[in-house]
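This view holds just a subset of the chains, kept in their places.
Going in written order, the chains are labelled A and B, and every chain counts its residues from 1.
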Amino acid sequence: MPHDMTHEGVNEEIQRCIEECINCIKTCNYCFDACLKEEDASHMAACIRLTRECADICTYAASAMTRQSPFIVEICNLCATVCEICAKECAEHEHEHCRECAKVCRSCAEACRRMAA
Amino acid sequence: MPHDMTHEGVNEEIQRCIEECINCIKTCNYCFDACLKEEDASHMAACIRLTRECADICTYAASAMTRQSPFIVEICNLCATVCEICAKECAEHEHEHCRECAKVCRSCAEACRRMAA
């Protein structure tokens, strides 16, 4: 286990939520990129927008958690909301990258809601 | 003149460069949004990618300048490079939002190069 996992006060639940956010950033940005390469990119406009939004808020949330921000509850609630809406949009498309993205976004949303609880 | 323009040590050249970056963020994000609404969004993929990249680095550069980062020279040089490449891509399209974006990116690139000099 890397040293940073054992910092006092950075408990396991935060660590799991940070990992979920990082996974979500990767998957959303991968989906963003893949959508732009699709022949029907015009049809993917909502997905392209939302994966960018989702990657951005997850980046912000992950960074806030690493610095023990006093606003983690509010930030994780916002992050969960964005992840849920991104998941819903992605779930409407057949592309493998969209289906995967929907799954990862839902998982991140759940981790963020638990974090905020 | 708003109070923040007169803080000691935040000289006029930095202020001008910050304003150029903010203008560039707005224009790149507007172009990003407008490209996604175009019927030929697939054709605009490179533009969509680069306007996002450019808005992101300008956000980072503007933020770094407001906090008097010791890395302003390096950051502004990177920002100029991204702005120049985004401008070049935008200049190849006929859409009014792309032409405008090309102009603003070139102007921001110049301000960043001066800042880094």
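Everything that follows uses one rule, which is that a residue touches a chain if its C-beta (ideal position, glycine included) is under 8 Å from a C-beta of that chain, and two chains touch if they have at least 3 such contacts.
Note that the structure is a prediction, hence the values are computed from the model and not measured.
K.L.:
Count all the copies in this homomeric complex, not only the 2 that are shown.
P.N.:
Copy number for the complete assembly, per this file: 4.
Criterion: only the chains that are shown with their structure count from here on.
K.L.:
Based only on mean CA positions, could you tell me how far subunit A sits from subunit B in angstrom?
P.N.:
Roughly 26 Å, centre to centre.
K.L.:
Touching subunit B in the complex: which residues of subunit A?
P.N.:
Of all residues in subunit A, those touching subunit B are 33, 36-42, 44-45, 48-49, 52.
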